[in-house]
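Taking it in order: structure first as structure tokens, then the write-up.
Missing here is one protein chain; the remaining ones are kept as they sit in the complex.
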Amino acid sequence: MKPAVFDYSAPESIGEALDLLAEHGSGAKVLAGGQSLVPMLNFRLARPAHLIDVNGVGSLSYISANGALRIGAMTRLTALGESGDVAGAHPVIPAAVAQIGHRAIRNRGTIGGSLAHNDPAAELPAVLMALDAEVTARSADGERVIGMQDLIEDRLFDTTLDDTELLTEIRIPAAAGSSFGFREFARRHGDFALAGVAAVITTDGSTITQAALGAFGGTHATRLPTAEAALVGAEAGDAAFAAAGAGAAADFPATSDVHGTAEYRSHLINVLTVRALKDAAGQAGGGNG
Amino acid sequence: MTTTQENRWIGVSAPRREDAPLIRGRGRYIADIEPAGTVHMAILRSPYAHARINGIDTAAAEALDGVHCVLTAADLEGIGDFPTIWRLPGQKECTTPAFAPGKARYVGEPVAAVVADSRYLAEDALDLLDVDYEILDHVVDVEAALADGAPVINEDMGDNTIIEYTFPGINALGVAGDIDGAFEEADEIVSGRFKVGRYSGVALETRGHVAEWDDLRQTLTLHSGSQVASLLRTELAAALGIPETSVRILTPNIGGAFGNQWDRYPEDILVSLASMKLCRPVKWIEDRREALQATVHGREQLQEWQLAANSDGTVLGLKGRVLSDQGAHLHSVGIGPAWVTGAAAVNQYKIANYHCDVVGVATNKTPNSTFRGFGGPEAMFGIERMMDKTARRLGIDPAELRRRNMIQADEFPYFSPGGAVYDSGNYPAALEKALEAVEYDKVREEQQSLRDQGVYRGIGIASYIHVSGFGPSAILGILDYYTGGYEGSTVKIDPHGRATLYTGMIPMGQGTETTLAQVAADHLEIDIANVRVVWGDTDQTPYTGFGSAGSRSNVAAVAVIKAIEEIKAKAVRIGAGLLEADPDDVAYADGRISVKGAEEMRSLSLADVAQQAYWAHKLPEGDQPTLEATYVYDPANFTTACGTHVAVVDVDIDTGKIDWVKYVVVDDAGTIINPLLVEGQIHGALSNGLGGAMLEEFVYDEESGQLLSSTLMDYLVPSFTDLPDFEIHHLVTPSPHTEGGFKGMGEAGCFPAAGALANAVTDALSHLGVEADQTPVTPSRLWSLIDQAGG
Partner (left out) sequence: MAENMSVVINVNGAGREVSVEPRKTLADAIREDLGLTGTHLGCEHGVCGACTILLDGEVVRSCLMLAVQADGAEITTIEGIADGDALHPMQSAFSEYHGLQCGFCTPGMILAGIDVVSRNPDPSPQEIREEMGGNICRCTGYQKIVESVQAAAAVMSAEGGSA
């Protein structure tokens, strides 16, 4: 389990990184936190000809809370989870980050790396979908802003980024007055989840006015439109939550693997959705199971 | 250094002498050994479950700069296979070859090897090997492998049945019980079908070797993490066709073995052969993917049991059929673990009529062989689930059903119809102590009120016996187990009175070095700091019949005691001469040789006597110079450790998640040498047992024959939050058959674990009638049972 040969560059600016991407294109791979890519290199499941390590690009690491929350793609998960600005604007994010791997993984792993790698069982793509986040992708030719849905579509371990594009920033609109629930079920603490859901809802006191649910652990990260539809306009309570749970199970792209059957995962997303919504209604935290 | 008052060291939690380098990162594990000029081996393994190998093109790999050699089956001329050393009557012949013999029979079977300047480069070369595989039909399910028309994995066997072995249930009088009569007479017949999952030790350190062929002296030194260096030396020399006298095995620190390192493996031959070819050190370190594919798996069985009982709870008979999924071929111990399952299944209960058929079956999977517990945990799972099923059927509390059927303390030695003679124990006392510790009646009461609140709490009892200290060689002979059951020990006292102890035991984390030093210091009645333990060098240490295992310290300890008895007797003879006393009037006590009744006046230290033994100026007639002794101890009987575990869990019926409430252990392993280390062994064995009960499983894809659990993200070992705090209590029933009263204890913790967990889960869901009969009890499996039961 040793990586195959590759060439290595460590640019120090975004411009340099973009030039390298333009030069090497599909033969290149961007190395962010490396917590998913390096295992793939070690297993020789990934064999890039050229590795572009952007850890030295200091300008990709920041958290800015003036207006919309803006997060540099190379922000480490530990920094993301511990940021007061992030917790103040979107407390669902630290709740989710706490469930990602373990401390050593979070110390290296980055928000941009997680999105670009797009593991279907990863928390952040689904959470950021629920928060209606957008990302900035830059290439030597320019930059574009992509909504999370359009970034992920129904892909896994892949995104709609071009080979020459670098994900540079994540922007999350304010969601004042909302509350959240975050639930996932993993076989062990810190493992990728069999199913999980982030729920962000707004009520006018009793009626739900807005609901955004992002789910992970299926074949790809996804919003749960049927569940959301069951919630908006309904009274916040057991009946609406149960309907949303059933809707989530219908929406969820469940799949079978060594850890559980698709049937089980569909059931789990139902249970977790109900629990997350109860947490949101009660403004409680979240957690495993 | 802890000291004891009279230099009594048995029963003391002496600190481990193993620790000092390990906590500083100065341990020396196999991967840390790199003699000058070392080159590195990587192995190409079959990506297919079953495929004929029509040819291997090695040209491109050989042409790669930095590659020293490529080995394939064509290089094995004159090289032998490793034998299966347990060859039961009727067992088809089967060996372990260095490379897949013309066809690969499981994913991970070695096909070729490359030696290069670095491991990185060796893996580059593997990419350049071009193998012409002809893919064959495969079978990875044990029942499918027995069906007509199943692909035959080993053609010379004719079919996939390797052996059918019957335990006829012979009783103490030497006659078989009346199993049919018992089933006719019984009020109730209870049936169970159990799937015991495939898992293994998965030590944190993977396997590895460094082989050094010395062309000048024509000797091979193998640095190896094998648990059984003596047997490896014997078998490796035979396979390589070189004199055993030319082979030296050196053992460094071992990063966990758990029985898996007891076996001989293809790589033992390959790395040695490469070193002999290249005349330079060759190193092979298994990577994790290889470790999951190619280090032996364990446990997997499909068991069917029927239990005959009267309505008062008396168990009249037990009969069963155990299908053991052996994988592609028999490994070092054959179907040994499954045989032990058949031998141990009657457990602590007086079951007069017993019959069990054990069938070894070949499948296209990694060989299933030695793993901590060795068939015992499988047996305990089956019988303890059967006891709970019977209790439920009869409407008797599961504790009470066990109570009514247990062998009583005054019934030893007990001749079990499984064939073992249980030496001693107090099974009912261990049960009662466990029930008391867990507050059984209180938990039962709470269970009811909690259920009304939607909390599903379950209590699971599992009792166990662990026949350990595999021993009398003559018995191993009767079982066609081609090794001895003895352990040897040499003790040398130097002229200053310090002791060096040479043992064939290999410490793998259990603290064997410390515990043997304790035994020696205790019996010599000297400070433990004055005892050195030498292990891990076959040029110095005694040949061991059976090799190191978690439950062998008891046998090795007796060899130490016996050698020390000889030394003390000699010291008394020499001392008597020096003290001008009759040897009958002289005794060894407190590390001194003294005239009885005149200890203050006429007394010599061990050093005084040792110095005289080395000067040898005036030795008693017949005594040789120096002060040393070797004793090879062949145990008189197996020892039987025993106890009861009680697990208390809560089950989330919406997710199938199991939460720990409590776990109580009552353990009886005879005299305890080091209480702290015993606790550590129980914890660790429980971690192995509960890992397989809840998380760990090698899963194969029926369609492709692929091993799906080939990373540690798919094969889940327990981590910190998956295990409870264990509450441990001891009973001490010394073994009457061994000096010192020790019983093997390093494995016992894993015996009842899966049974206790599954019984607790089943108990929690009794309102639904859910039965946890397959391990691991994963949330997905459990939820689907709950769902089917309408929960």
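Every chain is named by a letter (A and B) in the order it is written, and numbering of its residues begins at 1.
Going forward, a residue touches a chain if its C-beta (ideal position, glycine included) is under 8 Å from a C-beta of that chain, and two chains touch if they have at least 3 such contacts.
These numbers were taken from a predicted model, which means no experiment stands behind them.
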Sort through B:Ala31, B:Ala144 or B:Val534 and give me the one touching the missing partner chain.
B:Ala31
Touching the hidden chain in the complete assembly: which of A:Met1, A:Ala65 or A:Ala229 does that?
A:Met1
Looking at the whole complex, which of B:Glu18, B:Glu300, B:Asp325 or B:Glu747 touches the chain that is not displayed?
B:Glu18
Among B:Pro97, B:Gly255, B:Gly575 or B:Gly755, exactly one should touch the missing chain; which is it?
B:Gly255
Of B:Leu126, B:Leu302, B:Leu677 or B:Ala693, the residue in touch with the unshown chain:
B:Leu677
Residue among B:Asn353, B:Ser468, B:Ser687 or B:Thr762 touching the omitted chain
B:Ser687
On chain A, residues whose C-beta touches the chain left out of the figure
1-8, 10, 31, 34-35, 38-39, 41-43, 51, 53, 55, 78, 101-105, 107-108, 188-190
For chain B, which residues lie in contact with the unshown chain of the complex?
15-16, 18-20, 22-29, 31-32, 120-121, 201-206, 253-258, 287-288, 508-511, 676-677, 679-680, 683-684, 686-688, 711-713, 717-721, 723, 725-726
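As a convention for this text, only the chains that are shown with their structure count from here on.
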Measuring centre to centre with CA averages, how many angstrom lie between chain A and chain B?
44
Can you check the complex and tell me which residues of chain A touch chain B?
1-5, 43-44, 185, 187-192, 194, 257-261, 263-264, 267-268, 271, 289
Within their complex, chain B touches chain A through residues 119-120, 123-124, 127, 287-289, 652, 654-657, 695, 697, 699, 708-709, 711, 713-714, 716, 718-722, 778-780, 783-784, 787
